[in-house]
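Shown here: the complex without one of its protein chains, the others still in place.
Moving on to subunit A:
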Amino acid sequence: MSPPLLAAEDLSKSFGVTRALNGASLRVSPGEVLALTGPSGSGKSTLLHCLSGILAPDSGRVRYDGRELTTLTDRERSALRRREFGFVFQFGQLVPELTCQENVELPLRLSGVRRAGARGPAAELLARLGVSEVAGKRPGQVSGGQGQRVAVARALVTGPRVIFADEPTGALDSRNGEQVMGLLVAAARERGSAVVLVTHETRIAAFADREAVFRDGAAVERQGAR
C-alpha cells in the first residue's frame, strides 16, 4: 500500500458547544477520488476544511506529503493551498468583478505567474470543460452550470495535487450536476490530482473511488464507491 498523500488522525473540532469532529481519521492516496458523505451537520465540511489547512483542528494531526499541516503558520498554509490544492464550492463563488477567464487565471496570478503566462492555461482549461464561449463574460452573465465549470477550471489551473470540492453540484440540477462532476473527475484523473469530495447525494458520490460515510463527527463506514 502506497503511503497516503493526505491523512487525518483522530481530529476533533468544536464550534462553541457544538462538536463538529469527534476523533475523525482518514487517508487519501495520490490520484484517489474520495467522497465524504453523511447527513447535514455530521462534520463533512469541517473535515474538508481541516484537511485543506483552512481550519486548525482542536486536537489530532493532519499530514500532507509527509508534512504536519497543524504546525505550519497561517502564511505557510496559505502558500500551500495556492501551490498544491484546488477548491470548488457549492455556488462556485467566482469573483463577480472578473471575467470567467480572469477568474481561472487568478490562482496562477496569485502564485506569481504573469498575466500573459496565465492566459494560455486558463483558456485551455475553459475549452477542456466546454465553456470557452463564456471566457469574456462575468459570472453574473452565465448560467449556474457554466459558472460551476468555470469554478472547476479555476480549481484545476495550477495543477494541484489535491482538489477539495464541497458540495460542488449542490446548486445544480441533476443533469448539470452529473456533467460537472464527470468533467471534474475526468480532468483530475488526467492530471493525477486527488479529489476530496463532500456531498450528500449518492449519485454524485458514485463518481468517487471510495466513500467515507460520516456520522456524529467521525467516519463510521468505508466502502468502495465504484
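Methods note: a residue touches a chain if its C-beta (ideal position, glycine included) is under 8 Å from a C-beta of that chain, and two chains touch if they have at least 3 such contacts; residues count from 1.
Everything below uses one rule, namely that contacts and distances are computed from a predicted model.
Enquirer: Which listed name, "Gluconate 2-dehydrogenase subunit 3 family protein", "Nitric-oxide reductase large subunit", "Pyruvate ferredoxin oxidoreductase" or "Membrane protein", is the one UniProt assigns to the chain that has been left out?
Expert: Of "Gluconate 2-dehydrogenase subunit 3 family protein", "Nitric-oxide reductase large subunit", "Pyruvate ferredoxin oxidoreductase" or "Membrane protein", the absent chain's UniProt record names it "Membrane protein".
Enquirer: For a quick check of understanding: of A:L80, A:A123 or A:A206, which residue touches the chain that isn't displayed?
Expert: Looking across A:L80, A:A123 or A:A206, the contact with the absent chain belongs to A:L80.
Enquirer: Write down which of A:P30, A:G60, A:G144 or A:G170 is the residue touching the left-out chain.
Expert: Residue touching the chain left out of view: A:G170.
Enquirer: Touching the hidden chain in the complete assembly: which of A:L5, A:L21, A:L34 or A:L55 does that?
Expert: Looking across A:L5, A:L21, A:L34 or A:L55, the contact with the absent chain belongs to A:L55.
Enquirer: Spell out, residue by residue, where the missing chain touches subunit A.
Expert: 15, 40-41, 45, 49, 52, 54-55, 75, 78-83, 85-87, 89-91, 93, 95-98, 102, 106-107, 109-110, 115, 138, 140-141, 154-155, 166-167, 170
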